[in-house]
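One chain of protein is taken out of this complex; the other chains stay put.
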Amino acid sequence: MPDDITILAVHDLQLLSDSAPISAEIARGAVVGLAGLDGHGQAEFIESLSGMRAPVSGGVSLSHSEGTFPIRNYNDAAHAGLAYLPSDRKKNGIFPMLGVDDNFLLGNVEGFFTQGFPKGGWLKTAAVDASLESFRKDLSISFATPKTPIRNLSGGNQQKVLLARIMAANPQVLLLNDPTRGVDIGTRHALYAYFRRAVDELGMTIVLLSTELDELVELCDRVFVFRDHAVFEELEQNELTLNRLMQSMFGQSAPAAKQDGKPL
Amino acid sequence: MANSPKSTSAAPVLGCRAISKRFGETQALSGVSVDFRAGCVHSVLGENGSGKSTLAKAVCGILSVDEGAIVTTEGPLSSSAQAAISPRMMLSHGVAIVLQEVLVVPNRSVADNIMLGQEGLLRGRLPRDEKNDIARDILARLTDRDIPMDALAGGLPLHEQQLIVIARGFASRPRVLILDESTAPLDLADRAKLFKALKSYCAEGGCVIFVSHRMVEIIELSDHVHIMRNGHLIAELSGDEITPEHLLEHLTQEGADA
Amino acid sequence: MKSAISSLIEAKFALALFAVLATLTLFLTPGRFAPDALGTTLGLVAPLMLAAIAATPVILAGREGIDISIGPMMGLISVLVVKVLILDWGLTSPFAVIPFALILGGAIGALNGLLAVVLRIQPIVATLGTYLALAGLSTWILPAPKGPVPTWLTWLSEGGSILPLLGAAVIWAMVKRSPLHGNIMAIGGEDRAAYAAGMQVGLIRTCAYVLGGVFAGIAALSLTALLGSADAQVGPNYTLLAIAAAALGGISLAGGKGGMIGAALGAIDIFLIQNLITYMNASPFFLQIAYGLLLVVAVCMNSEVIAARLRSGKTAIGAL
Partner (left out) sequence: MRLKKNKTMVAYLMVAAIFICGAFGVEGYISTFSIRAMLVISALLIIAASGQTMVMLIGGIDLSIPFVVGFANVAVAQLSSEGLPFAVAMLVVLVMGTAVGALNGALSSALKVHPLIVTLGTGTALLGTVLLVTKGYPTGSAPDYISDFVSIGKSFGPLPVPALVPAVAALALLLYVVETKSLFGRRLFALGANPLAAPFVRVSPLRVWMVAFGFSAFSASLTGILLLGFSGAAFADIGRHYMFQTIAAAVIGGTALSGGQGGIAGTVAGAIALTQLNTILIGLGFDQSLVQAFLGLLIVAVVAVYGRQPHLRTAI
């Protein structure tokens, strides 16, 4: 369940020069969904959160026990404790001819490579193998050996490796861009359970963009529905149904539903 | 929603006999047999990764199958034909595909993109005006938008590129038109107009294979729905059976088994 | 006509450079453009123009297509024309020599196409292999330069120097009137779309190699005319110059963008620089520097990244 401490704050973020600014506060331990018809700005929004895209104006900052970090670019985001899973696995995710281990280990440079000037930058093979093995069990990833090229794995297993990659750095906030696209239903439910555990047991916060509406209804505490590159409506858990989401995506808001004004 | 129970008596124009296809460790298709009939919209529904796109690519000649046979109006393709299968060969059997990815040739005009592949190799170049006229006519069936025929396709917004790509599918006057997840970038007006065009194409005897995971669209459009999971064809619904409840039932029921 | 104008606009950098260089040349060495010297001037630049034109179709056809064997191909054709056809067989008539050169060029082009398209060897590796093979073969056949060549052939580098260029222009015009040009540009721009639309992508790409070979055949004749003999060592130098001229002329190595006029203009630019530097009595090494820097500047000016940045005024992706 979300705390009342804000971990991720969005300040007057504008996705296009003529779109309405977006401000939001995301509480620690929350699962926040992003919905919208394709091309309405939710993809640009999650990319802006990750630092991969520079917004037209406004910004994002992450606050936790170690301080408040403005997110100006992808490196900032990674250092502050954000992890981003891109949507197109084949295009932006896997390194097809490289082994599962190589696809995994760049997710945690600080942990898997020696640090410091004279002897920095060398691979700690044992640490990688141990960590990969524990993720293999945790996520029940199936591959022959860590050296198996990732392109030989099924789509679901590839996605699990990519998830393990971003989890390896033990981030504070997971930004998941359509994480179950091209994944079979069994794996999909395993991933849902894993996301829940990341929140409940590891205390992570999740921002989840999804084109599968059932997924948003099942997982999220709150959903931002995007229209015209701005947040059209925020739906709380108690009003989150397939129908309501669909209506909102097509631009029909339900004013009555907004009356409770429950604080986050 | 007019699902007149279109006959299963119409002649099949394309089919598969127990086709299988494997990629590495993934069995993308296993033993799929299906007939596609003239005058009907056949939808292929399934989760992502269920094998719908592989099926589409197999019947349009992009992929060769490991086992089984593709059947055209002239009977099953011979094994040598199957080994050398290509989109060009399937086009000669009247099968055209609109791919999932919106692929335009960026530095060619809209008309060139719509008429892609309609000219010969060395002979048969269409004069520009004639080409523009034909392309404009095809596009007008799909949309009310006025897209200039001489504009470079790469500079247009994605939904207009998508319309161009769909128009390209119609340009060869195919007997079978496959649409693989081709409606995503379209807005509601374009989508409605496209569906109307698809229905009138079927009324003239064409066959549409509509691959999608959008249930609403499938219910609106289909005469037959083929449901896929993990490379298997698990159910086939026709006419009045095509309701959200039925579809969901098949999708989820089999999901529990898998 | 309209397409010629749009080709010129595509080659904007080469065109601007041409304007500057031509003005300078007119002031400093007006003799180059004097009517009675024009034939000889054209004869000097024609081999490079034709080599650049020969390099173009394969680049246009995309998928990292490039034919680096163009130079040695010119060399081998020249060697075979002089050594075998003219000296050994005594066939000196243009009606024997010209078809021989063109057919030979087309055949070597087809071989490159076979390696790159049918065997699917990366074009740069495949044509690197044929580069070495053709260059080695030429030197083996003709270790030292040999002549003479018939007078009609030497005339092609003097009074008749426009003829090889006209020949290439006629062939290209025929290609443009046929669907082949559109086909090459289409597969160069997006071959996956073309393949799914039933186009014979492999065959069209092979045609581009054959076409490049035919142009290399004309280039070889022009080169033989200029040298007045066959020299196995000269040909290979043309490869890099030809690719440079094409890049200067706005032909993207990504494929599907550019045209013959740009390539020819790029070649003329290189020649004019050469001419000016010679006129200024500067060291030939200065030419080498100017040519290298120009190439880098030209390819950067034609960069899509800069064009996009100029259009939008800012970058979309946050840099690392």
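As written, the chains take the letters A, B and C, and residue 1 is the first residue of each chain.
In the analysis below, a residue touches a chain if its C-beta (ideal position, glycine included) is under 8 Å from a C-beta of that chain, and two chains touch if they have at least 3 such contacts.
These numbers come from a predicted model, not from an experiment.
K.L.:
Name every shown chain in contact with the chain that has been left out of the document.
P.N.:
Computed over the complete complex, the missing chain touches A, B, C.
K.L.:
Would you mind spotting which of A:78, A:191, A:217 or A:235 touches the chain that isn't drawn?
P.N.:
In the complete complex, the chain left out is touched by residue A:78.
K.L.:
Which one, A:41, A:55 or A:93, makes contact with the chain that was left out?
P.N.:
A:93
K.L.:
For subunit C, enumerate the residues touching the unshown chain of the complex.
P.N.:
66, 115, 119-122, 124-126, 128-140, 143, 191-192, 195-196, 201, 240, 243-244, 247, 253-254, 283, 285-296, 299-300, 302-306, 320
K.L.:
So that we can see where the missing chain sits, which residues of subunit A does it touch?
P.N.:
Answer for subunit A: residues 52, 74-75, 78, 84, 86, 91-98, 102, 105-107, 109, 113, 121-123, 125, 165 touch the chain left out.
K.L.:
Mind listing the subunit B residues that contact the chain we can't see here?
P.N.:
Those residues of subunit B that touch the unshown chain are 57, 62-63, 86, 99, 101.
We adopt the following convention: only the chains that are shown with their structure count from here on.
K.L.:
Taking every chain's C-alpha mean, which one sits closest to the mean of all protein C-alpha atoms?
P.N.:
B
K.L.:
What's the chain with its C-alpha centre farthest out from subunit A?
P.N.:
Taking each chain's C-alpha mean as its centre, the farthest from subunit A is C.
K.L.:
Averaging only over C-alpha atoms, locate the centres of subunit B and subunit C and give their separation in whole Å.
P.N.:
Taking the mean C-alpha position of each chain, the two centres sit 42 Å apart.
K.L.:
Where in subunit B do residues touch at least two different other chains?
P.N.:
As it turns out, subunit B has no residue touching two or more other chains.
K.L.:
Touching at least two other chains at once: which residues of subunit C meet that condition?
P.N.:
none
K.L.:
Once bound in the complex, which stretches of subunit B touch subunit A?
P.N.:
24-26, 47-50, 158, 184-185, 229-230, 255, 258
K.L.:
In their shared complex, at which residues does subunit C touch subunit B?
P.N.:
Spelled out, the residues of subunit C in touch with subunit B are 177-180, 182-183, 185-186, 189-190, 192-200, 203-204, 207, 256-257.
K.L.:
Can you name the residues of subunit A that touch subunit B in the complex?
P.N.:
38-39, 151-156, 180-186, 188
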